[in-house]
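Heads up, one of the protein chains got dropped from this complex, but the rest are sitting where they should.
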Amino acid sequence: MLKVGIVGGTGYTGVELLRLLAQHPQAEVAVITSRSEEDVRVCDMFPNLRGHYDQLAFSVPDAATLGSCDVVFFATPHGVAHALAGELLAAGTRVIDLSADFRLKDAEEWARWYGQPHGAPDLLPEAVYGLPEVNREQIKTARLIAVPGCYPTATQLGFLPLLANGLIDPSRLIADCKSGVSGAGRGAKVGSLFCEAGESMMAYSVKGHRHLPEISQGLRQMAGKEVNLTFVPHLTPMIRGIHATLYANLLDTQVDLQALYEQHYAQEPFVDVMPAGSHPETRSVRGANVCRIAVHRPQGGDLVVVLSVIDNLVKGASGQAVQNMNILFGLDERMGLNQPGLLP
Amino acid sequence: MLKVGIVGGTGYTGVELLRLLAQHPQAEVAVITSRSEEDVRVCDMFPNLRGHYDQLAFSVPDAATLGSCDVVFFATPHGVAHALAGELLAAGTRVIDLSADFRLKDAEEWARWYGQPHGAPDLLPEAVYGLPEVNREQIKTARLIAVPGCYPTATQLGFLPLLANGLIDPSRLIADCKSGVSGAGRGAKVGSLFCEAGESMMAYSVKGHRHLPEISQGLRQMAGKEVNLTFVPHLTPMIRGIHATLYANLLDTQVDLQALYEQHYAQEPFVDVMPAGSHPETRSVRGANVCRIAVHRPQGGDLVVVLSVIDNLVKGASGQAVQNMNILFGLDERMGLNQPGLLP
Amino acid sequence: MLKVGIVGGTGYTGVELLRLLAQHPQAEVAVITSRSEEDVRVCDMFPNLRGHYDQLAFSVPDAATLGSCDVVFFATPHGVAHALAGELLAAGTRVIDLSADFRLKDAEEWARWYGQPHGAPDLLPEAVYGLPEVNREQIKTARLIAVPGCYPTATQLGFLPLLANGLIDPSRLIADCKSGVSGAGRGAKVGSLFCEAGESMMAYSVKGHRHLPEISQGLRQMAGKEVNLTFVPHLTPMIRGIHATLYANLLDTQVDLQALYEQHYAQEPFVDVMPAGSHPETRSVRGANVCRIAVHRPQGGDLVVVLSVIDNLVKGASGQAVQNMNILFGLDERMGLNQPGLLP
Partner (left out) sequence: MLKVGIVGGTGYTGVELLRLLAQHPQAEVAVITSRSEEDVRVCDMFPNLRGHYDQLAFSVPDAATLGSCDVVFFATPHGVAHALAGELLAAGTRVIDLSADFRLKDAEEWARWYGQPHGAPDLLPEAVYGLPEVNREQIKTARLIAVPGCYPTATQLGFLPLLANGLIDPSRLIADCKSGVSGAGRGAKVGSLFCEAGESMMAYSVKGHRHLPEISQGLRQMAGKEVNLTFVPHLTPMIRGIHATLYANLLDTQVDLQALYEQHYAQEPFVDVMPAGSHPETRSVRGANVCRIAVHRPQGGDLVVVLSVIDNLVKGASGQAVQNMNILFGLDERMGLNQPGLLP
């Protein structure tokens, strides 16, 4: 039984981790921390957990207690993991960070996008980007894992078979992404209010979103060369879900795209290539650790359109974190993650 | 491993049964029927099931095939189970009916409310009303179970401790109930359209809803005398969930209502009495087989207000059906039903 | 042309006032104040107003400037109008307060419910409660008007014909009310987030909501005697709308309730009595200054059920405020308020 710690469990990725771990036969949450909610029981903050964690309460982060865990998840704003990760690794604890702290390989670039110096550049070389469909082998032996962001997961899995096989022009990639409001977190912001985000659609951060360098880094690795991505995120009036609509110019219009995707992901437990002509719905993955993908070539032209959907809180965050934990500790990768989505 | 059959699996209670049974270690869906969708795979109709029932397809109802199952669930419109249940019982198959066909003890009353003669009055005497918190013992030995409706479940569990202890005036009970739109089913009706039911609130069937006689029958049994209930259902712009707000006049204002509820439900695995002063949210039970209840006495007057929430598709239908199956076959009542709700 | 001032225009009642006044032929917004948003143009904060108030910007409240207006609306949190109203009245400006500051006649009671001393008890005697269907005559000559709250408007208009005619038992009145989330205002609160309030239903403040004393005061005036009301508000996943479901015991079961309501409201421009058997939808009044009412007697018993719907931001706030302004200044009561609701 793995002894699990969670740092910063008061947000949506935190409650989702608790929901998923409650169904995991080999993991047990021993400690969960929050500076603001000390001694509050998690089930009092999140009533869906009543009957599952009746004794678990938030404590202030303490390196010794966390260091006694086999694995610690960081479900924190950026910057927090920088400070604590090193100490935990020294104590022999594996660290799985859901924040952006260790996703970018280049500390300078991180500092530019996050507006503060990187707090643990020395750890970057060993940090593994936790996208199992790309880095499964490195994950197995990692000590420190950076769980990909939600937009990056949907976008990279959508482009992967095309870029890995050099089938598209990497210099003009477009990702038009639609996210549910939970992607904005549980913070009390006017823009996330029911009456502001409801019954409306809008793009945001068109001039540059923090997930852009993360996605570009991943696509660059797949392509083995420089890429040029235009990324436009949109706030969508739903709670969960990301729908990535990807556009690229085909270099080879003879390839059977459907077969390519089916073969590429044939062995992947959590990537579902839909039948030709499908239109995946985000609700089909609600609560599930699955990415569903469909590939199209409208009017048989040279433009490929990839539709990729995930639940931003599951395959886009907490579910993928648990998937990484399973790989890391040699468990069945599906363990605790095999429920169908909630539909309707 | 129980061999399970499902009659009429194309609606929301059908897909929810499949979702729950996919996680049940002791049950396997052997056959699912639909006259309209013959040979369609369930995962093609409900994409959340992809990867879980890849071979299961709808077949036309056939008594022999169904009769070879240990248990058959009816997730059908009223009237269908009347015709088939007898034959299946004769074959030794247990029947768990999610429709209204066997809920009312009085065939005449059923005919009045459903506008057609009762098709199997001879089976009524042995039909057990599947509300475990009231009839657990009878369920254990039943052959035919009528799963309670969604409104009736939330309302009866809310009133039970009060009526069973003669603490309220049974002649003036009020149930003001709010239901998500999935309660109206998956039928293509204008009133259930996103643009008709969304961003709006309305009462319906105020002059008489089919769940009224069912609830009254249950409350009468609890009270051991005639009851008079005013039941006003409302259509609420959410997919899942029922919030029952119950009003009654206290005959005894000295009783400790909080203690009463906590004691009454102390041993119940799926009824959660919230702390004093709580306001249960329907989202806290989304996807979960739980009824959460809070009891209030505003301004310390003689009126008691009970707040009772369930997921209409789980504790209000398919989850309760599986709970009945577990009891019926001597399994752990919680088996396959122990996931936390999906929040947010 | 009336010169209008608005104090505190950064909330939902503020932007709704601006929307309605933009269509009012006899009113012009000369000044709008906000301490936090000085110099911000209203159309930059509320983009729906672009093209309508391109020059109007928030200024800090200044008694002299406001005092030069014919009428000043307060769209502020409670307490603010207490401080400013007296000065404006002294300057000959009419004051229409959308907050709770002058709704309760009893300063002590106000202090108890609002947790602070009443700031202008001397003004209470002349403050007129701005419910035109009850106090139209007093409104015509008022200097200071307290616009009713949203729940109080829907509830009082629903009970009025019954109480005014002594047809129900005033000692056991129940108002089960459902409100859209905009009723909670534009403040950044976790409970009002899309992911917290969406797809869920919950009651709140069951032990006592600030609108209770306001409603009780109004019902007492109608009944001419003490009343006992149980008021249970619910947060509903929609932006606008209040649905009040009212319950009372009939003292006279011979009366023709439909005729009673139709006659009582025959001359009212903004109360619409629906045909017998109707179920008003909140969306039918979205954006409109109308209260739609239906009256039912389920199973012909002695319990009357009244369904009353309004748009909380229009007839429940800003629209009713403009209606009061029209009456106050001898304009056609319908002026600027005659648009149909937005459906769908």
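Here the chain labels run A, B and C in written order, and each chain numbers its own residues starting at 1.
Here is the rule we go by: a residue touches a chain if its C-beta (ideal position, glycine included) is under 8 Å from a C-beta of that chain, and two chains touch if they have at least 3 such contacts.
In this text the structure is predicted, and so the values were computed from the model without any measurement.
Asker: Have a look at C:Ser182, C:Thr236 or C:Asn249 and name the one touching the chain we're not showing.
Answerer: C:Ser182
Asker: Which one, A:Met45, A:Ala111 or A:Ile174, makes contact with the chain that was left out?
Answerer: For the chain that is not drawn, the touching residue is A:Ile174.
Asker: Which positions on chain B touch the chain that was left off?
Answerer: Contacting residues on chain B, toward the hidden partner: 12, 181-182, 186, 188-190, 192-199, 237, 239.
Asker: Spell out the interface residues on chain C facing the chain that's missing from view.
Answerer: The missing chain touches chain C at positions 12, 15, 18-19, 22-23, 46-52, 182, 199, 239-240, 272, 274, 280-281, 283-288, 290, 292, 338-344.
Asker: Which residues does chain A use to touch the chain missing from this display?
Answerer: So the residues of chain A touching the missing chain come out as 172, 174, 176, 178, 180, 195-196, 198-204, 206-208, 228, 230-232, 234, 236-241, 243, 245, 247, 249, 277, 279-284, 286, 296, 298-299, 301, 303, 305, 307, 309, 344.
FYI, only the chains that are shown with their structure count from here on.
Asker: Need the central chain here, defined by C-alpha centroid distance to the all-chain C-alpha centroid.
Answerer: Chain nearest the overall C-alpha centroid, as shown: B.
Asker: Mind naming the chain pair that shares the most C-beta pairs in contact?
Answerer: So the pair of chains linked by the most contacts is B-C.
Asker: In whole angstrom, how far does the Cα centroid of chain A sit from the Cα centroid of chain C?
Answerer: From the centre of chain A to the centre of chain C is 45 Å.
Asker: What positions in chain B touch 2 or more of the other chains?
Answerer: Touching at least two other chains: 199, 239-240, 280-281, 283-284, 286, 344.
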